[in-house]
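The structure under discussion appears below in the form of C-alpha coordinates.
Only a single protein chain was left out; the remaining protein chains are all shown in position.
And then chain A:
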(Lines give C-alpha, C1' and ligand atoms only; values in the text may rest on other atoms or scores of the structure.)
Protein backbone atom coordinates (compact mmCIF):
# COMPACT_ATOMS: atom_id res chain seq x y z
CA UNK A 1 0.00 0.00 0.00
CA UNK A 2 1.45 3.33 -1.07
CA UNK A 3 1.04 6.14 1.51
CA UNK A 4 -1.34 8.77 0.15
CA UNK A 5 -0.11 12.12 -1.11
CA UNK A 6 -1.26 15.30 0.59
CA UNK A 7 -2.16 18.31 -1.53
CA UNK A 8 1.02 20.04 -0.34
CA UNK A 9 3.16 17.05 -1.31
CA UNK A 10 1.53 16.94 -4.74
CA UNK A 11 2.37 20.61 -5.21
CA UNK A 12 5.99 20.05 -4.18
CA UNK A 13 6.41 16.93 -6.33
CA UNK A 14 4.90 18.69 -9.33
CA UNK A 15 7.30 21.61 -8.82
CA UNK A 16 10.22 19.19 -8.65
CA UNK A 17 8.98 17.52 -11.85
CA UNK A 18 8.98 20.89 -13.62
CA UNK A 19 5.21 21.24 -13.75
CA UNK A 20 4.13 23.88 -11.22
CA UNK A 21 0.43 23.54 -10.38
CA UNK A 22 -1.99 26.31 -9.44
CA UNK A 23 -3.19 26.02 -5.84
CA UNK A 24 -6.69 24.92 -6.82
CA UNK A 25 -5.19 21.94 -8.68
CA UNK A 26 -3.27 20.50 -5.72
CA UNK A 27 -6.01 18.39 -4.12
CA UNK A 28 -7.52 16.96 -7.31
CA UNK A 29 -4.11 16.10 -8.77
CA UNK A 30 -3.02 14.51 -5.47
CA UNK A 31 -6.14 12.31 -5.47
CA UNK A 32 -5.68 11.24 -9.09
CA UNK A 33 -1.96 10.59 -8.65
CA UNK A 34 -2.76 8.51 -5.56
CA UNK A 35 -5.21 6.41 -7.53
CA UNK A 36 -2.74 5.85 -10.37
CA UNK A 37 0.09 5.00 -7.98
CA UNK A 38 -2.13 2.56 -6.08
CA UNK A 39 -2.70 0.68 -9.33
CA UNK A 40 0.85 0.93 -10.67
CA UNK A 41 2.52 0.03 -7.37
CA UNK A 42 1.05 -3.50 -7.52
CA UNK A 43 3.93 -4.23 -9.93
CA UNK A 44 6.19 -4.21 -6.86
CA UNK A 45 4.72 -7.64 -6.04
CA UNK A 46 6.05 -9.04 -9.31
CA UNK A 47 9.36 -10.90 -9.28
CA UNK A 48 11.08 -9.33 -12.27
CA UNK A 49 14.32 -11.23 -11.72
CA UNK A 50 16.87 -10.29 -14.37
CA UNK A 51 14.22 -9.10 -16.86
CA UNK A 52 15.37 -6.10 -18.87
CA UNK A 53 12.89 -3.59 -20.28
CA UNK A 54 12.06 -3.38 -23.96
CA UNK A 55 13.18 -6.85 -24.99
CA UNK A 56 11.30 -8.47 -27.85
CA UNK A 57 10.91 -12.25 -27.67
CA UNK A 58 12.84 -14.34 -30.18
CA UNK A 59 11.04 -14.56 -33.51
CA UNK A 60 9.21 -11.26 -33.30
CA UNK A 61 10.91 -9.52 -36.16
CA UNK A 62 11.33 -12.61 -38.27
CA UNK A 63 7.83 -13.97 -37.59
CA UNK A 64 6.16 -15.61 -40.55
CA UNK A 65 4.03 -12.83 -41.96
CA UNK A 66 1.73 -15.33 -43.64
CA UNK A 67 0.68 -16.53 -40.17
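Here is the rule we go by: contacts are C-beta pairs under 8 Å (C-beta built on N, C-alpha and C of every residue); 3 or more make two chains touch, one makes a residue touch a chain; residues count from 1.
The rule is simple: contacts and distances are computed from a predicted model.
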Task: The complex's invisible chain, by UniProt name, from "Cytochrome c oxidase subunit I", "ABC superfamily ATP binding cassette transporter, membrane protein", "Aspartyl-tRNA(Asn)/glutamyl-tRNA(Gln) amidotransferase subunit A" or "Ferredoxin" - done: "Aspartyl-tRNA(Asn)/glutamyl-tRNA(Gln) amidotransferase subunit A"
Task: Contact set of chain A toward the excluded chain (per top definition) - done: 5, 10, 13-14, 17-21, 25, 28-29, 32-33, 36-37, 39-44, 46, 48, 51-61, 63-67
